[in-house]
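A single protein chain has been omitted; all remaining protein chains appear in their positions.
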Amino acid sequence: MILSKEKLGALVEQVKISGALFAAPAVDGGQVVMKSVNVADEISFDYVITANSAKEYLFPQTETIAVVEIEKNKVKLSAVEPDAPETVLFGVRPCDAAAFASLRSVFTWDFIDESYTKREDKSIVLSVACTKGDEGCFCTSVGLKPDTTDGSDLQLKETTDGGSFVVEALTDKGKEFVKKFSDVFDDGSADTKAIFTPDEIPGGVDIEKIKERLADPAHYADPVWPELARKCFGCGACTFSCPTCHCFDITDEGDVFSTERKKNWDACQIDNFTLHASGHNPRDTQTKRWRNRFMCKFHIYPKKFTTKGCVGCGRCVRVCPVRLDITEVMAEFSK
Amino acid sequence: MEEQLRKEARRLLTEGEVAVVIGYGWNSRKTRVTPVFITNPDDADKLVFNALCVNNLSIYLTRKYKDIKALGKPAIVAKGCDIKNIVICVSEGQVARDNVYIIGMSCTGVVYKQELWQGELTDNIMPTKCHNCEVRNPHVTDIVIGDKVDFTPPEEPTGMVFDKIREFDRKTPKERWDFWIDHFNRCIKCYACRQACSLCYCERCITDKNQPQWIETSAHERGNLAWNLIRAQHLTGRCTECGECERACPANIPLNLVNSKQALIVKESFGYKSGFDMEEHPPMIVYKPEDKDDFIK
Partner (left out) sequence: MSDLYIPKLVRIEDVVEEAPDVKSFRLVFQDEELRDSFKFETGQFGLYSAFGYGESTFCIASSPTQKGFIQCTFRASGRVTNALSALSIGDTMGFRGPYGNSFPVEEWKGKNMVFIAGGIGLPPVRSVIRYALDRREDFGDITIVYGSKSVADLVYKNELAHWDERADINCIQTVDPGGETEDWKGKVGFVPTVLEEAAPSADNTIAIICGPPIMIKFCLSALDKLGFNDEQVYTTLENKMKCGVGKCGRCNVGDIYVCKEGPVYSAAEVKKMYDDF
């Protein structure tokens, strides 16, 4: 099946008419980001990976979960239904698509966070396999591929002439989508561009070895930790751009008469994240906070949630102002 | 130049004059530089200095970095622009001048972001600060590494930031407001700008103060505006325009624009340029009877 780039305009239009949101890679603030587009002309095709991950469409940076009105001693508390429109996520990279299973595993672990699941259920993922990449990419080191189909409802591969995509419908949702917008999809096949393959990480990475080393609490005392993580600023850019980071804060905003309860992204790299009211902070140095992030990715996620904590998108490598490269830490712990 | 740097670092560590040399080293692929902390004289050869060395390492001298402090007296590899931050930290009582050994690097400019590096330093990949640099020969040092650089900054500041400022000054207040709202809307409240700034050394930032909650933590229009304005205000007259905040920003918000505009206003109003004099305090943190009051109408 073929989706020609010329027909993308019609697809966007029809999707919009159906009342759904169409998010795709587009330029904003000088970089290509996943954003809601109104016309196909806004869509960028020239990008390695969007600066933000598609996670914010399923797990927004900020959302109101309840509204409270207080009058004298009468409290009116109303839960706010999550705003979960039908959403088409177009041009998602396969690594980002694979991350949705990870987020889902956290948000459905025993207790179900419906503001996540509702949004995911109402989204359809059209991933585009990578024909280019950069030094930050390392999906192959975490057991994925630049054309991994995990998490994608449809996967698109750019044709050799660059004018179209070869489309593969992977899920029932994907097949439904093709049926619904059948006039933009054409029968046929074509040759596709070569898939990009990330470079090997210097020193080599062995995920099983990393898991094994992290499973032993003794590694906390390993002097390699301060050596590796000392330079971290604690800026949190890695966590905010990460497609699997799920930490959040719940806080009230407003005044004592009218207030909104918010659920906002938060980050384990921020210094007061785990600060107790008593002043005690279990993760009181940046080294401990960074170690926790690495533990989360390569020990907690696989062990506790049985999903991938890291999909190798490389955003944390690209955004880190001090170049604390997670792949170097992975190589160190593969020894 | 690198050899000279390594020799000095080796000497400092061997003679015990310092316990750690904070400098730059290669990543494992040798494609990017990253901060390194050399404590063993045998590791001094890991130090490098080149046009990729954009990071302002002075951040590691601030008191948040307790584990670095614990190593002992540091020497720091610093470009002139980085030294400006050390000067402010000294003048504000954050760093004692005697407690840091400054290895000043003669500098011919660095890249704006390492990702832009194609093997050659060209004007268009240099940050605005390099085009107007007055401290290519570092001004406050314990030793200078490298040959004297012959460079006179232009009288009228040049570069992308100043071009934008001039363009901006012609805009209406409404246009300016829309411009900033549009940019601040992308803010994700990660506070990378704050964390990257060696002058944002407060151990408890105003954003962390919640009794009352001065700044809303949500990444919505109100919260983003409040944070970005307060960040800028707290740096008025102190910011040395090193550009680390903008470089660290994952949302590409043009923070240098607001920083440099403020620096221009401070220079015009108080004749003060931050980062040159360890004895003088930045104008916004002190009161002087002769301070201008012509803004009071």
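In order of appearance the chains are A and B, and numbering begins at 1 in each one.
The rule is simple: a residue touches a chain if its C-beta (ideal position, glycine included) is under 8 Å from a C-beta of that chain, and two chains touch if they have at least 3 such contacts.
All values reported here derive from a predicted model rather than from experimental measurement.
The chain that is not drawn here is touched, among residues A:E56, A:D96, A:D113 or A:E135, by A:D113. Checked against the full complex, the one of A:V39, A:A79 or A:V224 touching the unshown chain is A:A79. Where chain A meets the omitted chain, the residues involved are 65-66, 68, 70, 73-75, 77, 79, 81-82, 106-107, 109-114, 217, 220-221, 246-252, 254-257, 259, 261, 263, 266, 268, 273-278, 280, 282-283, 288, 292, 295-296, 299-300, 303-304.
In the full complex, the hidden chain is touched by chain B at residues 210-211, 213.
Everything below uses one rule, namely that only the chains that are shown with their structure count from here on.
Note on chain placement: the centre of chain A and the centre of chain B lie 31 Å apart, centres being C-alpha means. Considering their complex, residues 27-29, 31-37, 55, 59-60, 64-68, 114-115, 183, 186, 188-192, 194-196, 208, 213, 216-220, 223, 244, 247-248, 250-253 of chain B touch chain A. Of all residues in chain A, only 28-31, 51-52, 61-62, 135, 202-203, 226-227, 230-231, 233-237, 239-241, 249, 251, 253, 262, 264-265, 267, 270-272, 285-287, 318-319, 321-325, 328, 331 touch chain B in the complex they form.
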